[in-house]
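As you look at this complex, bear in mind that one protein chain is not there, while each of the others sits in place.
Naming follows writing order (A and B), and every chain is counted from residue 1.
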Amino acid sequence: MNTFLHAKDLGNFDEALEIARELKEDRYKYEQLGKHKTALLVFFNNSLRTRLSTQKAARNLGLDVIVLDVNQGAWKLETERGVVMNGDRSEHLLEAIPVMASFCDIIGVRTFAGLTNREDDYTECILNQFIRYSGKPVFSMESATAHPLQSFADLITIDEYKKTKRPKVVLTWAPHPKALPQAVPNSFAEWMRAADFDLVVTHPEGYELDPLFVGDARVEYDQMKAFEGADFVYAKNWSCPGVTNPADYGKILCNEPSWTVSQRQMAVTNDAHFMHCLPVRRNVVVTDEVIESPRSLVIPEAANREISASVVLKQMLANL
Amino acid sequence: MNTFLHAKDLGNFDEALEIARELKEDRYKYEQLGKHKTALLVFFNNSLRTRLSTQKAARNLGLDVIVLDVNQGAWKLETERGVVMNGDRSEHLLEAIPVMASFCDIIGVRTFAGLTNREDDYTECILNQFIRYSGKPVFSMESATAHPLQSFADLITIDEYKKTKRPKVVLTWAPHPKALPQAVPNSFAEWMRAADFDLVVTHPEGYELDPLFVGDARVEYDQMKAFEGADFVYAKNWSCPGVTNPADYGKILCNEPSWTVSQRQMAVTNDAHFMHCLPVRRNVVVTDEVIESPRSLVIPEAANREISASVVLKQMLANL
Partner (left out) sequence: MNTFLHAKDLGNFDEALEIARELKEDRYKYEQLGKHKTALLVFFNNSLRTRLSTQKAARNLGLDVIVLDVNQGAWKLETERGVVMNGDRSEHLLEAIPVMASFCDIIGVRTFAGLTNREDDYTECILNQFIRYSGKPVFSMESATAHPLQSFADLITIDEYKKTKRPKVVLTWAPHPKALPQAVPNSFAEWMRAADFDLVVTHPEGYELDPLFVGDARVEYDQMKAFEGADFVYAKNWSCPGVTNPADYGKILCNEPSWTVSQRQMAVTNDAHFMHCLPVRRNVVVTDEVIESPRSLVIPEAANREISASVVLKQMLANL
């Protein structure tokens, strides 16, 4: 594996889930793989789970880890070509990327959507420059349009808790005070489809996700109807993906509080497990009651971030 | 040891001091204890000594270390229960703590007193949430009301330099331009009492420390009188603890420059050693002359922070 951005990059899911189980039993099983190798983790944006879980996973694999917070203690980076650089950005990605790559064997990149220009975000402008110019394996630690380490951790979690081979999984939009990227719902939809689960996506009209990720999954605008018989409920806010109207890209079109996931909706499910990638705004996205209930999986789901990152790094190291 | 906040958490002092001597001889003696284990150091506030000495101590024990600066590169954390989280705090400690705990074996927490609400501070609101919700051993790297790694280092230092079994130790308040927490004097008083040294506390009226820490130690409002015959002088500023008047909590009641520790007061001691936890404001808390004198122990005292943290981590690892 030379790039990790989409579900298909992981290869066979059954095999990946088997390695996940193996690493959960013995996190240091492949510790020799990373000896004398260095993972560089580049953060253009904030991170808690990703920062901690990826460092831990890299160390599990015996990798040395260097964390770089681009906006703290480094230089502001220019990303456009052909610019006369007389502003506040003192280094160009065209130099910064191969330089960073010189000092490591694998690169993880965290970069959020700008939410102002749909094309910039959906072409994964920054991540793709890393892939193109680094000459090293690159994995997304959440990029503009995808969060595959999260979705893989979600898959591992559902695999651990599901009681049927093909559970009903509902991805539901929820309100939020700020405009958020579509990376998590995009990847979640993509991975659930790739796993061939019974995916239903529910959101207010206008929040349709990009077909690249959501494919032909069933979309249901009536949240209560979508929840009926669900085995897993995955809540997440996202801003307008701009699929039907590009001018709305990144906007908050709706803040309807009835979409907050509460006991009311959970009551019509098949005693569903509640999931969220975190961080979560309590009593905005989900009520205290639901997130604290015994059916909530938010903590084991986050803990599985160490496992998903370990599997991905293991597969990348095997290819070096 | 599952929690390290108070002097009693360390167990038998003689045994702890013996391990301290052992580790000072050979810092890597217990390196095998931490193999395949990870210490997470969470900083809600600034730190120099604690940041460096605790990292060093953890590596001495063979631990992997992950440093998390909560206010740099992570998410702002909500600490109150039941809140509708539609402000600037995007994650709740109720999720953040168990998530952080998922990726480590031991957690160190640095969190300062807010100095606005005595009860919030003295109930150790944040640290206790870590103890309650992490399911992992938690040690204070200075919390709202206590700084036990500092006081243990102070104890080690006094143990190394004392010439009598029960030295006279004077804890003296000193002026400072900013309102500071009571964590250091609280813990120092607690530890000196637990070590059964002859403790005298001196400060202007109104600065009485909480009885929980200072117990029945002798308080002397006349600084010169307190210094008479002292073997060790420990200087520190603190803001009003609000013991007699809770409304004054966290306020600066006095900035009397005559309290600055100078040769004038040191002259009446028993050729006392000067101590301070650092950082120290020169010529405000103490004169250049006193802090640079051969009797000043501020540097060996700081260096012993590596030793105190090593002993504490060693004891915690032994219990895992």
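Brief remarks follow.
Note that in this section a contact is a pair of C-beta atoms (placed from the backbone, for glycine too) under 8 Å apart; a residue touches a chain by one contact, two chains touch by 3 or more.
Bear in mind that the values here come from a model prediction, so they are computed numbers and not experimental data.
When the full complex is taken into account, the listed residue touching the unshown chain is B:48, out of B:48, B:267 or B:318.
Shown as candidates are A:99, A:224 or A:318; the residue that touches the absent chain is A:99.
Within the entire complex, the positions of chain A that touch the omitted partner chain are 36, 38, 40, 64, 66, 68, 72-75, 78, 81-87, 90-92, 94-96, 98-100, 102-104.
Within the complete assembly, residues 27-28, 43, 46-49, 51-53, 55-56, 59, 69, 72, 177, 278-284, 288, 291-292, 298-299, 302-303, 306 of chain B touch the chain that is not shown.
To be clear about the criterion, only the chains that are shown with their structure count from here on.
Annotation, chain A versus chain B: rotation angle of 120 degrees from the Cα superposition, expressed as a multiple of 5.
Separating the centre of chain A from that of chain B, both taken as means of CA atoms, is a distance of 39 Å.
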